[in-house]
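Quick one: the structure is below, questions incoming.
Only one protein chain is missing; all other protein chains are in place.
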Amino acid sequence: MRIALFGCGRIGRVHADAIASHPRAELAWVCDPMQDIARELAAQHATSATADTAAVLADPTIDAVVIASSTPTHVDLLARAVRSGKAVLCEKPIDLDIARVDACWAEIGAAEPLVMVGFNRRFDSSIREVRDRIRAGEIGRLEQLAITSRDPAPPPAEYIAKSGGLFRDMTIHDLDLARFMLGEVVEVQAMGANLVEDYVEKCGDIDTAVVIMRSAGGALCQIANSRHCAFGYDQRLEAFGSTGMLAVHNQLPTSVRYAGPGRTEAAGPYSGFFLERYGPTYRAELDHFITAVEKGGPLEPGFADGRAALVLANAADKSMRTGSAVPIAPAPPL
Amino acid sequence: MRIALFGCGRIGRVHADAIASHPRAELAWVCDPMQDIARELAAQHATSATADTAAVLADPTIDAVVIASSTPTHVDLLARAVRSGKAVLCEKPIDLDIARVDACWAEIGAAEPLVMVGFNRRFDSSIREVRDRIRAGEIGRLEQLAITSRDPAPPPAEYIAKSGGLFRDMTIHDLDLARFMLGEVVEVQAMGANLVEDYVEKCGDIDTAVVIMRSAGGALCQIANSRHCAFGYDQRLEAFGSTGMLAVHNQLPTSVRYAGPGRTEAAGPYSGFFLERYGPTYRAELDHFITAVEKGGPLEPGFADGRAALVLANAADKSMRTGSAVPIAPAPPL
Amino acid sequence: MRIALFGCGRIGRVHADAIASHPRAELAWVCDPMQDIARELAAQHATSATADTAAVLADPTIDAVVIASSTPTHVDLLARAVRSGKAVLCEKPIDLDIARVDACWAEIGAAEPLVMVGFNRRFDSSIREVRDRIRAGEIGRLEQLAITSRDPAPPPAEYIAKSGGLFRDMTIHDLDLARFMLGEVVEVQAMGANLVEDYVEKCGDIDTAVVIMRSAGGALCQIANSRHCAFGYDQRLEAFGSTGMLAVHNQLPTSVRYAGPGRTEAAGPYSGFFLERYGPTYRAELDHFITAVEKGGPLEPGFADGRAALVLANAADKSMRTGSAVPIAPAPPL
Partner (left out) sequence: MRIALFGCGRIGRVHADAIASHPRAELAWVCDPMQDIARELAAQHATSATADTAAVLADPTIDAVVIASSTPTHVDLLARAVRSGKAVLCEKPIDLDIARVDACWAEIGAAEPLVMVGFNRRFDSSIREVRDRIRAGEIGRLEQLAITSRDPAPPPAEYIAKSGGLFRDMTIHDLDLARFMLGEVVEVQAMGANLVEDYVEKCGDIDTAVVIMRSAGGALCQIANSRHCAFGYDQRLEAFGSTGMLAVHNQLPTSVRYAGPGRTEAAGPYSGFFLERYGPTYRAELDHFITAVEKGGPLEPGFADGRAALVLANAADKSMRTGSAVPIAPAPPL
């Protein structure tokens, strides 16, 4: 499968590695308006660089595209790629504006396009193991789900300003994870706070949040977020069911433990940030994409999942602002 | 210190043991309308049994009383004991009805009574260690607090029917714990669900809940509750601060771990129920009570703490029913 | 059961507490040549103090004695108590000299005396759980046993000088534990070292040791000892069997864990020293003693177990000095 990559930034380079090392994929083009970084990445993988999006999409030998460019460019690239007959793996979020998301789908939906959204955590081996064991009935009916997600340190002010806010930028991963475990959500409540950095508040954003949700099946879900964490990247999940509990604990780079005066059983810091903790998910995600495209679909998580997570983020934001629970209407059929 | 005990049920017997084994206390009377159980308990501790409340309160040699009778009897006993000049350790809750709580205080408050409320978890060595280390600055500013509290199995329908509901009966311990760690709470949101036993719903109660709260200092708090838990008594706490985190994990009766085909590092079930997990707190609580009474006060947690936890339970209940955040007004000075 | 206690030092006081709080026992006498400490302990438990051993043994109302006096006094007291028809719980070791041990038995053995030796670790709930689960077949055939035992800090030189050496004083507990788990031992090798304090070497003793042993059933056993440990009292055991492993981990006084810059999952120091870690074993041991005496025996661990552990300690010492494996002859029938 010949794949073109749009976007050669940090996450683009991760996708380039995944494509280049996949046994059935070829990194055919890397495309970025900043030609320097495109050329550098192309050289690294012995492929071609360009800034010409149209030329890439017009190349009939390209089977699929990976969209890892900046968020505002996603819907346009996605729609054009679909019109060009390419399968698409698009980084999350589809867009920060639900209206633009829906307009995109209105344009492409009839074509029943092969579109996958990059919620990479669904491909983490620990998270997937928990879901598989839940589905196998190991903990009975899922009653409560608790997700803890804290970044090591807040991004700079300029990132915050364009991020769409904590719920759409950061919590969205946890909201997708909740849907991955629980299915559809019907009610959202949220509280936010500014405890970390003044510039976050100046940007009109929050840096700390808690969210509670009710699923269509009746289960209750909790999410805790912070833009900083003194002990590293805090990524945990607890699925409490009628007959047991499955938890994903934080992960350590080595299995070394220390005991000495004043402390025992002490481990080192948790695995760095998302590239360390979730690095292998990008390859697993790409493999799922390629395999599913080869079969003609379905792709999961798909466009509808990308939309649904944004709807929940918007609801959390609204609940925080109004102090009221926000009901979630059933999604329109996509 | 000569102490009289009101109520000889399960929790009364725990208090009787604590009093009898305290080096500076004497269990002078055990008092219960059911004379059989009073006499049995008295025999066990070589003391006197009676059903005559008035006689006990009129005994001038009695310095203090412990109220462990049924909840509806608390405010009357408490007020009469205060009027008789006794120091009081009253089991939680003071009452299920905030109006009766306030009426009780209206009656006794002017006397600046020595009243302590039995939120025994404040005296758990792990919980107290976390609070002490937070106060010592070990994790900086407290930003998020997560409390998980699940009972091994739901109480029978007749208990549920009189319990005042999950928030007032069970969550109230977690609400007090939140105040113990965070100080005053200013906003409460809650969701409840019926996932465990049909008879709970028939009683008009819930068996599963999540609560989120904001403290006056800005921190956010999460509580998760369930009336059942397949793996035992689930009692955990995480205090996330600006420079670190302190957690109270579940406790195991032995330190044995198993590894074999299919699983490793496996421990046995967690410590039974509250008498196993929190057994030592009753002695520590009594020791605090006796020591503080000897000094003439202050007693902590006091009447105001008992009232405040009930206010939060009521707010959680209201939020669950209305779907809106409930602001908590500053408590009246007690 | 009326019990007299010989020896009112640290371990004697532990036994006094256990006897005084046992529902079917009465602490009838405390006996020590140092009358001050005997009187102090007697006052604490409202009983009688004496320095007159003979008077205590002549008291026909005494059913049993607990010998917690200094090691050199054990065999004489033990023999006299048996001759006086008392059941005996004797602290370990019976004596440091196997010849004196055997002479004692020659004197008392014919009477089929009720004698128990205070290897209290056999009554630790974790250790006992492991043995019970092994016996229940949970890990199949026991193939390897690893015991780690390190004291927080070395005793003073005067203690070392009279201790009989590390193997007879400290390792003896681990040797008994090995027999408790494995049954009889047939071969011993050992290495010792002086790494902790110069005064240990000056006393002709070692402060660090490793021992390997083979059981009659074919299993191999490892013991690691040190007279000091920077992180507290290190008391662990691993039983590796054909179908799984059971381990006793170190124990912590609270379940608090810390995460912060540079470390995560950090616990505090392990439970102090033997009185903290093994405190409850003294009550369990006494309860076993009383119950078994009430039934007329058998008592376990008995005199033969006390002798066998000393034989292994002697063998370890010999192996260390000669560099050769020491075979263990079958014990004479006691």
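A, B and C are the chain letters, set down in written order, and residue numbers restart from 1 in every chain.
Simple rule for what comes next: a contact is a pair of C-beta atoms (placed from the backbone, for glycine too) under 8 Å apart; a residue touches a chain by one contact, two chains touch by 3 or more.
In this text the structure is predicted, and so the values were computed from the model without any measurement.
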{"item": "Residue of C:37, C:98, C:161 or C:212 in touch with the missing chain, whole complex considered", "value": "C:212"}
{"item": "Hidden partner chain, touching residue among C:34, C:106 or C:193", "value": "C:193"}
{"item": "Identified contact with the non-displayed chain, of B:217, B:268, B:297 or B:323", "value": "B:268"}
{"item": "Sites on chain C contacted by the missing partner chain, in the whole complex", "value": "139-141, 143-144, 146, 148, 150, 187, 189-191, 193-196, 208-212, 214, 218-222, 224, 226, 228-231, 240-245, 323-325"}
{"item": "Residues of chain B in contact with the chain not shown", "value": "230-232, 250, 252, 258-270"}
{"item": "Missing-chain contacts mapped onto chain A", "value": "125-126, 129-130, 133, 138-139, 243-251, 253-261"}
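Here is the rule we go by: only the chains that are shown with their structure count from here on.
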{"item": "Interface residue overlap between copies chain A and chain C, same or different (over half shared)", "value": "same"}
{"item": "Computed distance of Cα centres, chain B from chain A, in Å", "value": "42"}
{"item": "Centre-to-centre distance between chain C and chain A (centres being mean Cα positions), rounded to whole Å", "value": "58"}
{"item": "Two or more partner chains touched - positions in chain A", "value": "230-231"}
